[in-house]
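Below is one structure. I have some questions about it.
Missing here: one protein chain of the complex. Every other protein chain is in place.
Labels A and B are assigned to the chains in the order they are written; within every chain, residues are numbered from 1.
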């Protein structure tokens, strides 16, 4: 048995020993231990080094508020930094190491910083490292960055999985201590849907370290009985190891559950789970954190909070040392002293800053044989890596100085209590307001904003009887508030109550020298090495709002977010400013209550589930054919189909020529499709498109451009009239949802009088676009009953027909400039259609082509792509598409904006074609265009290249560009300065091939 | 995550909805009659109040219907969900 482990007592299982390693050394602990309790059992107090001065640091608390005992756990993919040893449940084989120490926690080179501590005061870096200027980046900052943070960063991907759960409940109880358990039971008895979450492995909260009884049975047994009672209710969900971390608007709370961490690593399954809870009512029963006293060298290993010392000995059967001193300003530490003495520690004295100790608690301590030294304080501490002795001196009556005879007491631990701080984090996050309770020397809940109630210690009720009563009351009130009938009132559990003497707030314990003088340091925030002197300095320099103080000194900004230090810091500021604590204010508590892994927050939304991948019904075929895909919105579209190691350009050249000279096929299923029906459908189209729609014949297709109200192009596509009151609109692939949203918005909110109904049918149809001079031949074979002559089935029309035995809609529209048929069948028949087309197409040399070839072919024809030729600043006129803007319609979306002064300018950036002087040179897309060939930056730019390709058809490069006054620059030469070279280009009309459109008819 | 009561579907999480900005800014019946400044006012200028705000939401992942919400832009408390024409802020309930 480890040296400091008692042979009995506590909630550990001595029959289940566990071995673990810390800083390379093997130790033994027991099931039920935390890493901290197991280390203490082995006499290990020195667990880390502080952030700035690298001071040796020990374990201070037994819970979530721990500022010092941060460790890194495991290695490789399971490596995890910044874990609090006080919360790490021990498992067999656990490996941990100290942070911020090199080469070892015992001998840490960084401790040299301590010698310069007089320079490293609050905000020192704002005053230095400025000269010479170049040194900041090259010398100073790299040193600061390397010195910062204790923990290594992970370097391997996380092998674990995480998930999320949504939950609704009538009452969420945060914290399963005495108040929480009472509240939960009252709610459960009324039939409410209850969730009880507690951050610890076991329910019970403070009762797990309690020695007194409840209702005549030991506290732990009472907890177990309550837990079992609760578990029997079908509508109660009990979640241990689950921290309520965030309280958001509309009673929405976030909880983080650790499902397998206590079992070891590589356990499989879900490691951690994020709960998202919408609660009708919340009972906050989150307890309180003990505060340290701020005395000289109060950070030495072996100095811990009295409540923690009590928890270690009672809950884990671990003595914090052999010989101790208790130092307090309130009664709670007396119970620790009594329990420690009872379980084998020698308590040399209780040092109480209060002038007298005459209360019931003091009597009890005296009765247990403990010595109390009143009106005194610890004025100094001996020992660096472990406390060796303390110096006790009488306090002046105002508490400002120590004087008189100094008594030296040897000890190997000190249990300290500076009073309790209610854990009001969740209340504060919920928007609730606090007030400072002078008598209790702490902030307590004052105003609720959301549907919650605080009960027990987090409400400032720091005694067990009160917590039980408040909990029960809060539970009953909660069920009433959700409209349930509370169960018949039952008697409260009976507990022994010792009346507490009032706390005496002493925010700075004077040392032998004034604070900030001499070598001793009064630590306020141990993790960030912020001392009382730092706070006083910040205040002298004018950093007097709490937020300035925090940010200037970094107090409360560490991984503990100041759970044990914030109130002390605030009180010292208030003392320095001579203004009362409430007027100095309190900082806002921000979520999360304790840190949550990014893995938990991301849940399953990583890897292939990070976003939906939309694929067409023919996707498998493309994959089998070795297509390279491009992401277009969420869609996977074949980009090109390389054959035998072809490059992109080789493949595209081949595909382009196949379409121009034979026949090609494109999977066009991704285009957005909106079914529009209703007697006012044509009128609706008149309003949302720039051109006119009323006279479009049934079975005919028309291209349209849609603007936003600001006159800028929003989307384009072909719309077909399927019937008198029935249209099918197509949109760009990426914009389909946005277009539907916009149209729906207009219909419902601006023109509710129009009888029009919209349905997204994008994924109802599979579309095979067959293009090329041989398209008619091929389609003719597939649809032998269909008359494909230009007269019977002209360009820009639609026919319903049977294609390869499938009922299909065929649109004779073209984005390539070639004779083209877009065959649409219900999506589930898409693959059948596609395979049938290929079976028939083989003899015609049918070539599949991807989006890159589509882009080249349309660019040869000068067809725009919204999002490429446009960027939200381009009007139809800028695109040279005046013809599509009706001058007859009185109004349509965007029309009014065209006449604004800037929009009506004639020298705006306009779409042109560009031909490089050297036909072999392909302009890079995104190249900027200038008027002058020469010049050095900054130089005025005319615009930029929007599209640029090698045209295999034309045997040269082609490009489109938006350039200022482009319409008037026809046939002039402009330049594209590319850095390495400048390319001269001729401005031409943006149509490079078949400008008369003869090929459309085959 | 706001809890928004869709008038047709009942209370749902905010992620099911899309926000549509200030409510009751009707598209002018005849934009051509407006001056550039008046048109700019319609296009871009908003009251953006700190406090009671009437705004548009659409149940995008639900019934896809638009409706109006009166919400406090500081407390985020929703005081009213309604459809149709506007009434002055603070009146009705």
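As a working rule, a contact is a pair of C-beta atoms (placed from the backbone, for glycine too) under 8 Å apart; a residue touches a chain by one contact, two chains touch by 3 or more.
Quick note on the criterion: contacts and distances are computed from a predicted model.
Considering only "Urea ABC transporter substrate-binding protein", "Peptide/nickel transport system permease protein", "Ethanolamine utilization protein" or "Sarcosine oxidase subunit beta", the record for the omitted chain gives "Sarcosine oxidase subunit beta", by its UniProt protein name.
Interface note for the absent chain: among A:3, A:608, A:753 or A:842, the touching residue is A:608. The residue touching the chain not shown here, chosen from A:699, A:867 or A:919, is A:867.
Which of A:670, A:903, A:916 or A:957 touches the hidden chain is settled by the complete complex: it is A:903. Contact with the undisplayed chain is limited, among A:21, A:435, A:590 or A:764, to A:590.
Residues of chain A that touch the chain left out of the display are 78-82, 118-119, 121, 124-131, 133, 136-137, 141, 144-146, 148-158, 160, 164, 246, 248-249, 252, 254, 274, 276, 514, 516-517, 533, 537, 540-543, 545, 547-548, 551-552, 554, 557, 559, 561, 590-592, 595-599, 601-603, 605-608, 610-611, 613, 630-632, 639, 710-711, 867-868, 871-873, 897, 900-903, 924-928, 930, 937-939, 941, 944, 977-979. One chain is missing from the display, and on chain B it is touched by residues 1-2, 14-15, 18-19, 21-22, 36-37, 40-41, 43-50, 53, 55, 71, 73-76.
One rule holds for everything that comes next: only the chains that are shown with their structure count from here on.
Chain A and chain B, compared by their mean Cα positions, are separated by 28 Å.
Residues of chain A touching chain B in their complex: 248-252, 276, 278, 431, 449, 709-710, 741, 744-745, 748-750, 890-891, 895-897, 899-901.
If you check the complex, the residues on chain B that touch chain A are 1-3, 13, 18, 20, 26-27, 30-32, 34, 36, 39-40, 42-43, 56, 58, 60, 64-66, 75-76.
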